[in-house]
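Note that this complex is displayed minus one protein chain, with the remaining chains in position.
Chain IDs A and B follow the sequence of writing; residue 1 opens each chain.
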Amino acid sequence: AAPIVTANGRIKISPLARKTAAKMGVDYSSVKGSGPAGRIVQKDILAAAQNAPV
Amino acid sequence: PKKEGKTTVAIIGGGPGGYVAAIRAAQLGGEVTLIEKNKLGGTCLNVGCIPTKVLLHSAEALAEAKEMAQLGINVEVKGIDWSKVQAKKSAVTNQLVSGVSGLMKANKIKVIEGVASFASKDTLTVTKKDGSKENLTFDKIIIAAGSVPAVPPIPGVKENASCVDSTGALSFEAVPKSLLVIGGGVIGIELATAYSRFGTEVTVVEAMSKLLPMMDGELTAQLRKMMEARGIKIMTDAKVQSVEASGTATKVNVEVGGKVEAFTAEKVLVAVGRRTDTEALNLDAVGIANDRGRISVNDKMETNVANVYAIGDCLGKVMLAHVASAQGEIAAENALGEDVLYDGATNPSCVYTDPEFAGVGLTEEKAKELGIGFKVGKFPLMANGKALIMNGGVGMIKFIIGEEYKEVLGVHILGPRATDLIGECALAVGMEATVEDIIATIHAHPTVTEAVREAALAAEKRAIHIPNK
Partner (left out) sequence: PKKEGKTTVAIIGGGPGGYVAAIRAAQLGGEVTLIEKNKLGGTCLNVGCIPTKVLLHSAEALAEAKEMAQLGINVEVKGIDWSKVQAKKSAVTNQLVSGVSGLMKANKIKVIEGVASFASKDTLTVTKKDGSKENLTFDKIIIAAGSVPAVPPIPGVKENASCVDSTGALSFEAVPKSLLVIGGGVIGIELATAYSRFGTEVTVVEAMSKLLPMMDGELTAQLRKMMEARGIKIMTDAKVQSVEASGTATKVNVEVGGKVEAFTAEKVLVAVGRRTDTEALNLDAVGIANDRGRISVNDKMETNVANVYAIGDCLGKVMLAHVASAQGEIAAENALGEDVLYDGATNPSCVYTDPEFAGVGLTEEKAKELGIGFKVGKFPLMANGKALIMNGGVGMIKFIIGEEYKEVLGVHILGPRATDLIGECALAVGMEATVEDIIATIHAHPTVTEAVREAALAAEKRAIHIPNK
């Protein structure tokens, strides 16, 4: 799944989700966002971390 | 007669839940019928949010008039023209109700006056004023039946005409000399604020240990002090045992601190909560799951019965107009084929006191209860120029910030314009903003929003206009 990008070409992700991804080592460039208009939110990162192969 | 390919949608109830759901369903192409037994606008426009705010607006004007001398504006306060206050209330209410009626027409929504009840899972019996009944079948039904004041089983309340509910208290024939308010929730506190400003001697009796249970405790305690300083008598941990007539007044017996004390007041406002208005619906007969009249739904606002949704006060959960409306949009979207979830994370709670009081997200108490690590940032409005000009700088803003990621968990504001300041904070919660996002945003000078940023700075121990401890 490809994330949505913003007008400035950045991936649409909430600041909390970005920090969470950094902490958990999740690469969010392939996470599908569930927030408004496809924004990646923290729970998407938590779900991705859970599903990631160990 | 169903139009080719159009989904037929019934909405039961024309309050802020129902009429918004109706408009949204019509926007999405539904053929919409709204059934309302009383007045469009529901509790909110007719006997709730709007009329209370009109009274509070007049009350605030009176309070301001009394303070104008120190601004260099000499006015003599001649008194209150209560019939004009009431006329203003009716004028605003009527304008908004007829606005809703116009919106129904503009959106081609059919409005039926009558009481709806379920004949089967997809068919409603509508009983009109003249007693005639009609059965109507729909593809989708959204229940938005709302709530009515609860009458507590306190001996004497029903028997005494001086005991009124919020609807009664909005339409007193004259400003009462004294008023005892049973219940320190939002409705009780707002009406206490209004009548206290109008000159009524007000006493509030609350059974729990704290007023306004959903609001931040520290700020609620500050508000309580301000109310008491203005002469409102407030008792918490106090239980009303009975009410009895006492000459032309009413005696209320209150158990407080182990003793029973008697209080006398001209009027008694019973504001102990509201119950769902779902009796007429026939829920059990068609198997719509509910808990003593409180309808159960999932995040899509679906009941257990296919194609039947429920929203707003009739769920018996968060009884707020904007929650009803938000849920109404979600229910309509799902009914018309979208797949969306209601998320209450950004839901603000507002109390129209003096100053205003608003909060969004987690309170300190709630964060502790959930075991979430957090830090607090506080900023007193005494150090904010605009607040100083507006109300002498009374109030405080408080941020609850997540310990690890510094996300905005909650914001609580007691101060001028709090109910509008909370908009920024709700957006912050919804966007999962961190304290840095608030800080990076330039806040205009001189505004009260500067204090929002300062409270965020305070959480980082880098507030500018107060020393950081």
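Note that in this section a contact is a pair of C-beta atoms (placed from the backbone, for glycine too) under 8 Å apart; a residue touches a chain by one contact, two chains touch by 3 or more.
Keep in mind it's a predicted model, so treat the numbers as computed, not measured.
Enquirer: Specify the residue from the set B:Thr7, B:Ser58, B:Thr250 or B:Thr353 that touches the hidden chain.
Expert: B:Ser58
Enquirer: Which subunit B residues touch the hidden chain?
Expert: 16, 20, 23-24, 27, 44-45, 49-50, 53-54, 57-58, 61-62, 64-65, 68-88, 92, 95-96, 99, 103, 106-107, 320-323, 325-326, 329, 343-344, 346-350, 358, 383, 385-386, 388-390, 417, 419-424, 426-428, 430-431, 433, 437-438, 440-450, 452, 462, 464-465, 467-468
Enquirer: Tell me, which residues in subunit A touch the chain that this view leaves out?
Expert: Against the missing chain, subunit A presents residues 5-8, 10, 12, 15, 35-37, 39.
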